[in-house]
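After the structure tokens below, expect a handful of questions from me.
One protein chain omitted, others in place.
First chain written, first letter: the chains are A, B and C, and each begins at residue 1.
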């Protein structure tokens, strides 16, 4: 996808934005996102009237204002000639908002486009939220009746991976530790305190073999990225990163295929990244930094293997040895990822793209990765049966 | 948007697909849409494995299976390299699905792309459905508390138009009659029996001055269009229409602006159509046939004026004089439109595009418009504060 | 400049939410004042109150009190509405252009909708669970 630059970005820290029970909300969804969008445009040196397209992540069921994209556009005084849309498809939702905003720029329909969204759902009753989510991640007639939660699918991955490779829960749990190691210096992160392995392992189980700190906490967020062409970005003279490759792949499953296949192989992740790398004219070895959509510890392990960063069955060992953490040779999710930066599912991809931008522009502060020149972002749709990848570089 | 051909299309008749109370469903949403999608691909001479992108209209709240796009792709055995997404934004939802599927073809991400969706919602409790819809079409804190239904906004248009132009309810109601006149020969239409003016006028009021036959009935549907490049369409040798122009415009409002403006002027409709016509290198006079997203009688009148088909204040008279009906010089909504073909809101735009295709290919049967060479489609987002337009021609 | 007060038995159908910004609006309404906001950067006047100016994007609103006088731009009687409203029978809603410029949509009280162009007066309606605003014919409010 040559032809796209990110020239502005802003986000709230990930965490609880919903008011505590009985308390009055500081701001509603549109006010929280409105402030973030104005900040992103301000950073880019443009105003709402410059925007031609706005692509929103579809709001979660907790968002009371429906027709949200239209409502939000009116609140910001946007006048659009490209498009106004809300998009969704499970974990690639944020990536799709980015992709479709980018498409409008590439097709000449937008000089400037926004990819943005807000999710304030931590106040929802958790039983209710899960009743909804079981309808998302399974066949409602032949799978949902058994109560499969979204992360149960990752637990299947973990159990099978341990069975096949001999990796232990403790090996995999190191992902939770290194996530905190990175998040410590990320002002947007939900959890910044260091963790010890014992602490992780003694937590109550959520979906065996994954305990409370190996799966994501509920989280809210709001984020906006501002896109334009590389030419326009250069003319503005603002610091920018460029998308140099894009790839999508699906293996045709919804969570799981209907005949035997290796659920830990994530072929869609491999395919999407390969397509993006090819377009960017580089290989996985040329990637200095990667943000992976990885809700659970095991997910980061499996994606790192699917991308070819480590041989099959060696991803957990790489985490345990510190290779993917602070100071390692294969840093993954320097934002802290879903476990520490936090995971508002529809927005996680946009937060990942934002982190790559900060790193590639050299302004990631104490977590700055030296020599980060080329970054890979990947997000997924339902146990990585489909994936969307982007390669980013600093705009020359 | 030069560069897009429609090579296949299929749809269920618009009407009730939900089972009657107590009856067993014939098929669930995915089965209804699956059969339609296979028929559309078959018409195009391709198979599910040829598809690279699938863009779905986001399902209505009545759809029990969530993650619907992913689930549906798996049911059809799709393997995608372009994208998989669900899109929504009120009345332009179907147009966006078409637009984003088309974008993937234009960007070279898809050889073949599907724009598709299903809406089976006629079984829902109508009070519940409306409680939901008031959250879509108004500010939930400052407008929804007054109980504004979606069509109440069109009623405001009608009352103001009558006040300003002197047009009567009977003048405007002729749109309902000519809609039936066209629908009579449309096998996809929900209502095909002829109507008399008296019958329309003596119906109970729904939103004054609009009665039961001047507003849309609840309706279900399922539809799929198959897109590819014009070159590929020619190579396949299947009959095809081509998109020769595309335009989007918004006036920056959500239903209504916050200071005085003319709510009957629909500047977004004018702007979107003007952009599409410019890209197609023609003017509104060159349009032989048009499908307008027009849920109520008044909407067709106002859009026809906004498009420049009739002078301001003369649209209702044009309907009364038969100019927009069968045999008229300015035929509008030959499908029967929202009032007779039927109106499943998220799908209406796709049904409109399908009608243009049938007409431009010369196979609309008894409702065929002779010499239909160039068609205009337009759909809208919330009292036409934003609009998306496409110009279609038969592929040479 | 207190608005006329009307008591309407029963609860509001969909009660508006209140946050730390809009609380000022709703408490002023309870006291009989209809507030809007004016942008300190560009003077754009808005109703409903907004933290972000739609005209210039500034986030610096000040509260201003509106007179409550306006004109009926359009109206409709809703005969089939959401279950939360419909129980009470047909109800009228209208678009009001306020004297100070802002346009709003609200419930219009009275048995019949007033003719378009009628002078209107905003009122406060008190329900079992809180208040809302509404409009009546200016003449009716004067009585």
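Everything that follows uses one rule, which is that contacts are C-beta pairs under 8 Å (C-beta built on N, C-alpha and C of every residue); 3 or more make two chains touch, one makes a residue touch a chain.
A quick note: this is a predicted structure, and the numbers were derived from the prediction, not measured.
Judged over the whole assembly, touch between the missing chain and the shown ones holds for A, B.
Residue A:159 is the one among A:159, A:238 or A:317 that touches the chain not shown. Checked against the full complex, the one of A:45, A:61, A:108 or A:147 touching the unshown chain is A:147. Listed residues B:45, B:61 or B:77: the one in touch with the omitted chain is B:77. Residues touching the missing chain, restricted to chain A, are 127-128, 130-131, 133-135, 138-149, 152, 155-160, 163, 204-209, 252, 256-261, 263 (touch as defined at the top). As for the chain not pictured, it touches chain B at residues 24-28, 31, 34-35, 38, 41, 47-48, 64, 74-77.
Please note the rule applied: only the chains that are shown with their structure count from here on.
When the interfaces A-C and B-C are ranked by C-beta pairs in contact, the top one is B-C.
Remark: chain A and chain B have CA centroids separated by 34 Å (rounded to whole angstrom).
Centroid to centroid, with C-alpha atoms defining each point, chain A and chain C lie 41 Å apart. Per-chain CA centroids place chain B at a distance of 34 Å from chain C. In chain A, the residues touching two or more other chains are 28, 64, 74-75, 77. The set of chain C residues touching two or more other chains comprises 17, 54.
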